[in-house]
Every structure is written in structure tokens, then in C-alpha cells.
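One protein chain is absent from this view; the other protein chains keep their places.
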Amino acid sequence: MLRLILKRVVNMVPTIAGVALVVFVLFSVIPGSFISSLMDDGRGGMDPAVVERMRRELGLDDPVAVRIVRYLGQLVVGDLGTSFRTREPVTRLIGQRLGASLELTFAAMGFAMLVGIPLGFYAALRPGSLIDTAAMIAAVSGLSLPKFWLGLMLMYLFAEYLHWLPSFGYGGWEHLILPALALGVSPMALLARTTRASVLEVINADFVRTARSKGMSETRVVTWHVARNALLLVLTTVGLQFGALMGQAVVVEKLFSWPGLGGLLVDSVVQRDIPAVQGGILVIVLFFLVINMLVDIAYVVIDPRIRAG
Amino acid sequence: MNPATGDTAVLEISELDIALAGDKGPTQLVDRVGFSIPRGQAFGLVGESGCGKSITALAVMGLLRAPLMRSSGQIMLDGRNIAGASEAEMRKLRGRHVSMIFQEPMTALNPLQPIGRQIAEMFVLHEGATWKEADARAIEALRHVRVPAPERRARDYPHQLSGGMRQRVMIAIALACRPKLLVADEPTTALDVTVQAEIVELMATVCAAQGTAILMISHDLGLVARMCTEIAVMYAGRIVEQGTAGDLLRAPRHPYTQGLIGAVPRLGARAAGGRRKLAEIEGVVPAPASFPGGCRFHPRCSRATGVCHTDVPLAKPRPGGGVVCCHHDG
Partner (left out) sequence: MKMRANLWIGGGFFALAVTAALLAPVLATHDPVLGADLMRSEEPPGREFWFGSDTQGRDIWSRVVYGARISLTVGVVSQLINSVIGTVLGITAGYWGGWWDDLVSGLTNIMLAIPSLIFALAIMAILGPGLFSLLIALGLTNWTFTCRIARAQAMALKSQGYVQAAKVMGSGDLSIMLRELLPNMAGPLIVIATLGMGGSILAEAALSFLGLGIQPPFPSWGSMLSDARDNIRAVPWLAAFPGLAIFFTVLGLNLLGDGLRDILDPQSRSRLP
């Protein structure tokens, strides 16, 4: 078991290195840098001598290959570089904001799972019924909603119109509800659809027929034999959605002035603060990989077929 | 009534119709099928795939699900009419009075549960046993179906077992509560030829030992004949011939039965006959929506005449006992 987990952790390394490489090359090869953006930022021309000094200080004059090796070397020891903008270590910038992002992501995913999975289950047990049709229309609608627009509408309804909840900012649980809803609706919709499809697949499986032929009540057939096997199929979707959620949170965080990674990333992009952008992306990718690794491990625990090898 | 024992039959089906509901009205899949199985005896239902034999088995289990439905007829299980029984009543019968094993041992067991548990479940469901007792009895049940090292095997998952072992587990589950009837739907079709004989022999001995009757469903007439006392041959939703196993095999009266026997390969037959091909029945089983009128076998039958196109042949007694439905039998 421990060896399997170790193997999954080691498997992440080439991917994260690949991501670092792709992102780094992307920013190095294509013209336009932090400094040139400073120059055409409308703040007037900069003294070429100052530009030259900054380039040297930031190490931008070295050949690309040298910079890549240096960057990867720093990554190994957990150093994401120094922000062009604030001159702080990128790790510190990210550290200040990671907590809020995690809080939002977990709340949104919790909502998505608590609503989406039971909804899909219920719909699958009554295929073609009114509830099934309504749930599936709701699900496809949920997938088509722009998150930030949903957020805006929630903000208008619950904050501006009803005055039940604060419209933006960070604080207690009441600040969390609207952004978590806005972020959670589309994974909820996807989970409802996936769960429904999985349950429908499992409920026609031979072993469910066996269970029925044993003389079990339908409730027991569903809770005992269908549920576990169907949830196994849903797990992959949970992992992929969960992992991607922190990336999707960018827009919602911006909308609700949530002090997470999203705001940092957008501000850094606007100002071409490359180390901060790279660091932010890497952390989001790492989160994705860790969540999916945990899902892999969960499979090993739940599914004896995988456990065996 | 069975004249031999003076006892009621364990299963008695009469005039059973099963239909498939569809957009354009129901399609009849099983048409006035009837037979009875005396206590403790093995009965074979033989036919090509799509003839309605598996659906008949599901009807006996009360497991027909929409869009399949029983449109008329009686199914008497142990003296009780289960056609029209409520789901709750059926549930009490399933597993306890009648149980079933399926064709695919690969997929018929829950992949996420140890096999011991899947057997133990029967004792918990039907005999009110605690899980602890049930687990112990499951090991006994495994020993009963001759699974080696049952204590260890009980903790195995289905994917760790061979096809033959899985089917043994299925038998253990099905016979756990000593049902009066075991429905076996192509129990050996998915297995290796060498394992088939073992499984059939195991089923026969265990059932004989505890007095369980068998409804054996197969496309393999030879296999059924070895194990069953009586056989019914089904074609396109109807029983076309029925009789004792030996007699049916020795002197089949219906051209379809004769074709089936011709299609059974006999060891050495090929060597003796040189390059002669195995006899085959021309054509394919028609789809239920386009069952021909009259005798449904007539498009594939060499003896067919005008009457076969128009009139459904009625059941008439065979010389050796049983019935045959053919205008030109012999």
C-alpha cells in the first residue's frame, strides 16, 4: 500500500516538471516582458540605463537554457522566485492567499457533491420521470451558466435586494456562501449527470440482477450493491472537477473580491509579473495533481481489482 | 399432479405469455408456454438464443422488468401462483424457494465484495443470521461446492477467481438456503469445455443431495440430455416438442429437434464421416416482431406445406410420451 502511494507521488514529478517547462518556455520565447510593459505602460519612457540594470538584476539577459535550468533548480528546493512587482518571494505571496482559495474550493466542491450526487442518484432510480427530466434540464443549464454571471445574479438577489448576505469580501461563513454557490454549480451539474449515468450503467449490471435474485429488497439492492459500484465510477469525475476548481475559481474570486490566488494571478498577469504568474500556475497545477493522486489512492483502497495490481 | 409421487409439482407453468412493450404496441416473445417440473427433478429447456427461454426463466424468478411483462398465464411455484404476486411476496420466495444462476460468472458477482460475504448475505437475508454466523456458514457452503481452502477463498474477491470457481460460488449462493427449485440459465456456456462437465456434475449431485429441482436452460441439447429427465424444445417463443430426455434424443419427432440433434457434434463422428460437414439448420431464428404465421418454423423447414403457413400446429401426443407440435412430425 505504502509503496503504491509512493509510486503515485513519484509519478507526479515528470508532469509537474513538464508543466514548469512548458510555462517557462512560453514566457521566455514570446516577446513582451515585465520591463517592456513598464515602458509602454503609459508612465512615459524609461531611462535605457535603468532598463539595462533591471534586466541584469532580474537575470533576464542570460540565455534561455541557463534560465530554465536555474528556475528548475530553484523549484526543487521550493523556491518560486521573486516577484517583479513587489520584490517579495513568490512563495510568500502565494502563502498569504492559498488558505482563502482552499477554503473556497473545498466549500464549492462540498456543495457540488452534497447536492449533485444525490440528485443524480435519485434521477437514475426514476428514469424518465418528471423529477429525472427536471434534474437533467437543471444539470445541463448549470453547465451552461457563466460562473461570474451566476455570481453577479446571486450577489444582486441575496446581497443587494434581500440584504441577507454580504455582497463581497472575506470573513465569516456568510461571506463564503455566495462565492461557493457560484463556483459549485457547474461541478454540481456535472456530478449529477455523471452519477445518473453511472447508476444507470450499474443498475443494469449482471451482479445487480444476481442481488435481486437473492431476494433482496430494492432499497437494499441500491444502497448495498449499486451505490458503491456507481460511486466508484463517479470518483474520477470528482477528482477532475475538484482539481480544476481552483483554476476556475479565478473569475469568482475576482468577482467577490475574495483574497485568493485568483486575484493574485489576474493582477500579476495584467502587470506581467512573470515569476508570480508562473508560481501561481504551478501551485494550481500541483493542487490538481495532488487531488487526482488522492483519487487514485482512494481507488486502491476501495477497488480490490486495482489493489491487487 | 405428478402420478409417480402423488405430490404437486414444484413448478407448473401454464399458458404463459410474455410480451415486450414498445412504441408500436406489445410484441409477443413467449407464446402459451407450459410445462411442469416434479419435485427434485431436473428439467431442460432448450432452444437457440432469442427463442424466449431466458425470459421464461426470468418470469419464474419474478424478475421481468419493464418493458418486458407477463401478459397472461399461470406460474405455480410450490403450489402458489406467483404470477401477479406482489414484489414483497416475490422477494420472500426468491433465494429461499427459488434461486437462479446466470450465464456470465465474470459479471454476476459484485466486484467490490469478498465472495464469502456474498454467500453470507443469503443467510442474513433469509434466515435472520448474524453476519458472524453467516460468514462461518458461507465457508461451509463453499466447502459444499468443493472449493478448495474455503476459509481462505471466502476472503477473495471475484476477480481473483477463475470462471469455474466463480460459477461454484454462484451455485453456493443459489443453493445456500436449500431452495426447492434452481433456475440455471446457460450456467456453463461461458466456461471452458473441461470445466463445463465439472460444473454440471456438481450442480446435479448437490441438487440431488438436498432435493432441489432444476430448470436447466441451454442451447446445448447434448448437455441438457445428460443431466435432465425431461426436456422441452423451444422455437421462436413456443414449445415445439417435449418428452423424456432419452426418448427425445433417440427418436425426435419435430424437424427442429431433429435439426438440433444433427447439429450436436459427436466425438469421433467427424473422423468416421471423413470431411462431411456437421448438419446445420438453414436460416436464422426470426426476430419476434416478424414471427411468421402458422408454424413459426416453416420458413426453415424442408417439410413445410400450405397448412404450415396458415395453421398453428396443435400439441399432439408423441409415441414415446410427451407432446409434439408439428403438422408433419415423424
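Just so it is clear, A and B label the chains in written order, and each chain counts residues from 1 on its own.
Quick note on the criterion: contacts are C-beta pairs under 8 Å (C-beta built on N, C-alpha and C of every residue); 3 or more make two chains touch, one makes a residue touch a chain.
Here the structure is a predicted model, which is why all the values come from computation and not from measurement.
Q: For the chain left off this view, which of A:Pro187, A:Gly215 or A:Gly247 is in contact with it?
A: A:Gly247
Q: Using the document's contact rule, name the residues of subunit A that touch the chain not shown here.
A: 14-16, 18-19, 22-23, 26-27, 30, 32, 133, 140-141, 143-149, 152-153, 155-156, 160, 167, 204, 209, 244, 246-248, 250-251, 254-255, 265-266, 268-270, 272, 277, 280-281, 284-285, 288-289
One rule holds for everything that comes next: only the chains that are shown with their structure count from here on.
Q: Need the CA-centroid distance for the pair subunit A / subunit B, whole Å please.
A: 53
Q: Show which residues of subunit A lie in contact with subunit B when the two form their complex.
A: Listed in rising order, the residues are 205-207, 209-218, 225, 228-229, 232, 302-305, 308.
Q: Within the complex, which stretch of subunit B touches subunit A?
A: Residue positions touching the partner: 61, 63, 87, 91-96, 99-100, 102, 104, 107-114, 121-122, 125-126, 157, 159-160, 170, 173.
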